[in-house]
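Take a look at this one; I'll ask things after.
Every protein chain of the complex appears in place save one, which is left out.
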Amino acid sequence: MKKQTIDSKPAGPKPWYDPRVRSLFFQILAIAAVFWAGWTLVENTLSNMESRGISTGFGFLDETAGFGIIMSLVPYDSTMSYGRTFWVGLTNTLLVSAMGIIAATLLGFIIGVARLSSNWLVAKVSLFYIEVIRNIPLLLQIFFWYFAVLGALPSPRQSIEVGGTMFLNNRGLYVPEPLTQDGFGLVWGALLFAIAAVVGIRTWAKKRQLATGQIFPTFKVSVAILVVLPVLAYFIAGSPLEWDVPALKGFNFGGGITIIPELAALWLALSLYTASFIAEIVRSGILSVSKGQTEASKALGLPNGLTLRLVVIPQAMRVIIPPLTSQYLNLAKNSSLATAIGYPDLVAVFMGTTLNQTGQAVEVVAITMAVYLTISLSISLLMNIYNRAVAIKER
Amino acid sequence: MTESTMKPPKKALTPVKWMREHLFSTWYNSLLTVVVGYLVVTSVGPLLNWALFDANFQGADASDCSGAGACWLFISQRLNFFIYGFYPDELQWRVDIMFLLLAVAFVPQFIERFPGRKWFGIFGMTGLPVIGYFLIPGGNFGLETVESTKWGGLMLTLILAYIGILASLPIGVLLALGRRSEMPIIRGLSVVFIEVWRAVPLITVLFMASVMLPLFLPEGMNFEKLMRALIGITLWQSAYMAEVIRGGLQAIPRGQYEAADALGLGYWKKMGLVVLPQALKLVIPGIVNTFISLFKDTTLVLIIGLFDVLGTVQSTVTDPAWQNVAVEGYVFVAFCFWIFCFGISRYSQNLERKLDTGHKT
Partner (left out) sequence: MGNPMTEQTQTSEVKSSAQGETGKNPGIIRVEGMHKWYGDFHVLKDLNLTVKQGERIVICGPSGSGKSTFIRCINRLEEHQQGKIIVDNVELTDDIRHIDTVRREVGMVFQHFNLFPHLTVLENCCLSPIWVRKVPRKEAEASAMEYLERVKIPDQAHKFPGQLSGGQQQRVAIARALCMKPKIMLFDEPTSALDPEMIKEVLDVMIELAGSGMTMLCVTHEMGFAKTVADRVIFMDGGEIVEEAPPHDFFSNPQEARTQQFLKQILAH
């Protein structure tokens, strides 16, 4: 045997010992298995649907929905189509996600920094917040806000009043709606001018630094201009803003903007819960900047504030942003818990009511999952681009 | 060598000095301390009054609650329902045995020097589910059958989380290996599977499992609701598990793969004997963390009509026999989850710290 192999020319191995052939075989096997499983599922599904009298296809999207939705950003009434309910649900999901992301980011950064505070009390209170909130299921927190807190509010007639313009009761929070009058254009104009001025000041400050080395407090001055100019314009134009104050009409309030309790509870719970995770991300991001970096910065004579701004934060942000986006994604996905308290998000409206009425589970589930997949994949794509852009260059 | 007998100049650590350093070091710190301190003091007092001093612990029904403080009586009266759901009273010893075995298997894991704690853990992963499989539903060995529709409460929560994590572990390992495979088609299939499940919320998965699964199966074959939820949870969880394990596989240095190759081990032997044992050990903290989030996420099953611990409480607080006990109920559930999650997360943090040092030195 041995001799034979030495004498013979280096022939290829027998096909079933050739790794390439093997790998090809396994892959074909895998594809075949997937196709077979898919085929069986499709066949089962089709025959099941037929026997249950469920129609197929996306024609149902044009049929009349016939049910009301308590809140919609796009015009909707029950005579509109199922396709319209999809848009209502999607916009509601996007609304609560966007509101949640903004609030959770603000709160999360504050708590994350507070956790590292030299103030003992502040640090401990933040620690307490993080450890309590993130170890309690989100759904429970949503229930707590919705049933225990907002549900316990008084009825519209006994509303809690804030300055006679804002009303809080178990039907929601009613706030005045600003209605712009003639002359409000001046305020917009002032805002535009302020933005232009800020851009101008930034370029000027840079030029002056180049020439004289003096550093201009660009940030503080920019904020001041952005606030002062529009406010000034507002008063010069004679306060061209009227408020549509909500008022009690019969059993409920009319006018103004209504934040329904479902939205408020979901928003509160999502923001508070996600903030506890963001706080931990922020904390570990800041701690990830090595001690050597701050030491080097101090050795160069940079005071603490500048060390933080020029050395620590730019490096911490690179560590913070990737997990931060995945928290945003989680928040968007978690907004689907809306269905438990009846906030009309995509899952509640489309996967809930629409699916129940039409029975077209496959199509509805496929559309809903496609939406979440699209959101998720587009954010990861942006994330990858960002990561590539800021990646610290190595050899 | 001269051993120093000099002591550092003592910075006398009086309370006043400590407070000046840690609470009032600058004007804005002082302001923060005053504001935060005020909020803490004004909220802790009423909270304690509500939860302890004005609370009602004894009595038989709602009329014994004064309404001034918490009505804990509600919890103690309905505790059986919150723990066992509709599981028949006289058969609850079977569930108790499982609780006991669960404690026997996992409490030693928290005790550093417990002899043979590894074996308790292995029992928890293998023997425990087998015993549970026969004991809880019954139907064999002369045990009376208990329908899964009667299971509920804390017991159901634990079953969902435990089976979810246990079943998703092997699938997760396969998916992780698939994602790192050199075969493009296997890799592609794994990536698609993992990314799709990770992108969608658990609720849609549960809806899908309860609505679509019956459509997928051949006629005449069907699962009960609990089983469908478990399938959904397992598939969803295995995608997350795969990503955790992939992290471990990536952390194993190339040299380990090469050494196994050089020893002439085939793919499965290389993975099974060399790579996976190391990788899995590295990702125990990660697995524990996914367990924590799954444990919290099991509450979602109440949306498809299962009575987990939150579900039982939610259905009771709307009971007309008890009024305004929602807060007490939620606090109870929150406390149950908090104890579990906080305890387990501390455990995983300890483990992480130990693994960390283990790798550096």
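Residue numbering begins at 1 within each chain, and the chains themselves are lettered A and B in the order written.
Following the convention adopted for this analysis, contacts are C-beta pairs under 8 Å (C-beta built on N, C-alpha and C of every residue); 3 or more make two chains touch, one makes a residue touch a chain.
It should be emphasised that the depicted structure is a prediction, and the values quoted were computed from it without experimental measurement.
Considering the whole complex, the residue from A:22, A:202 or A:318 that touches the absent chain is A:318. Although one chain is not displayed, its contacts with chain A can still be listed: residues 209-215, 290, 292-293, 295-303, 306, 310-311, 314-315, 318, 392-395.
Not every partner is drawn; the one left out touches chain B at residues 1-2, 4, 6-9.
To be clear about the criterion, only the chains that are shown with their structure count from here on.
Taking each chain's centre as the mean of its C-alpha atoms, chain A lies 25 Å from chain B. In the complex of the two chains, the chain A residues touching chain B come out as 23, 26-27, 30-31, 34, 41, 44-45, 47-49, 51, 117-122, 125, 131-132, 135-140, 143-144, 147-148, 151-152, 333-334, 336-337, 339-340, 347, 351, 355, 361-362, 365, 368-369, 372-373, 375-377. By the touch rule above, chain B contacts chain A in their complex via residues 22-23, 25, 29, 32-33, 36-37, 40, 182-186, 189, 195-196, 198-204, 207-208, 211-212, 214-219, 292, 296-297, 299-300, 302-303, 310, 314, 317, 324, 326-327, 330, 333-334, 337-338, 341-342, 345.
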